[in-house]
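Before I ask anything, let me first share the structure, which is written out below as structure tokens.
What you see is the complex with one protein chain gone and the rest in place.
Here is chain A:
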Amino acid sequence: MRWGNIMANKADEAVPAARIEPPVRDEFEREPRSIGEIGEISRSLSPWQRLRDNSLARNLFILVVLGLIWQIYAMWANSPLLFPTFTATIQALWDSTVHGPLLIRAWNSISILLIGYVSGVVLATLLTMFAVLTRFGSDLLGVLTAMFSPLPAIALLPLALMWFGLGAGSIVFVLIHAVLWAVALNMLSGFISVSETLRMAGRNYGLKGWRYVAKLLMPAAFPTILSGLKIGWMFAWRTQIAAELVFGATSSGGGIGWFIFENRNELQTASVFAGLFTVILIGLLVEGLVFRTIEVHTVRKWGMTR
């Protein structure tokens, strides 16, 4: 009643003496048309529309624009020793890929990285499984991540060199440290946020122990796990390059970090840029191809993320 009065008063102020009445309209009924008559119900998009919806194409466009800006600025600055042009960098990239050691260097980096990354992820998985299954495990993981995740991986390198000597062993150790805590933390928070209903459904099926984790919690938490894997990958890749830069001349087959270091010493700035370029390129490739493919075939297909 009170509401009615207030509303009426307001209406009175705005339009004095005119109560709005909707017009009275005729009734009608219709037979729906058969599907056949409607004709176009779904239509595939034109190639141009598809291209514009393709995020890879859109990202490529941004890259091209950035490359153009770089080229123009470097030509204007005109100091190849400090800031080589885009074309000079591409030239150096081409030369060191085809004639020089860049491919081998890149492969050296990636192979060590893969060992470190995979071991880190496996350890993280085991630790998190242990954490969700037992209370001691969850306490342990909590303390360990709180202790170690603020510690930059590269800060462990001096220690690693003392323990494992110069070589792949030290880098793998540092990489595991870089990957383990980030992935474990994400995995655990993913597991924790799985809805009570899905958990009960899983237990209703009789799933227990590690089967419960592997068949229910893992896929249910996969969006968070995947973002943990991405972050882990990013940490690992950065740590890898940084570790190689610190290493200097020692390890038998140096990686991209070493390639950058070497060329800086020889004042081959274009090649330094080419090295940095390769680091970015590999990073983009893994993000855009590997993780994207996984994402499209899992969480997106399942409607868990957009």
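What we mean here is this: a contact is a pair of C-beta atoms (placed from the backbone, for glycine too) under 8 Å apart; a residue touches a chain by one contact, two chains touch by 3 or more; residues count from 1.
Definition applied: contacts and distances are computed from a predicted model.
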Missing chain, UniProt name, options "Polar amino acid transport system ATP-binding protein", "ABC transporter", "Sarcosine oxidase subunit beta" or "NADH-quinone oxidoreductase subunit NuoB": which is it?
"ABC transporter"
Absent-chain contact - pick from A:Phe86, A:Phe222 or A:Phe273:
A:Phe222
Would you indicate which residue among A:Pro32, A:Pro150 or A:Gly303 is in contact with the undisplayed chain?
A:Gly303
Would you write out the residues of chain A that touch the absent chain, in ascending order?
195, 197-198, 200-201, 203-207, 211, 215-216, 219-220, 222, 298, 301-304
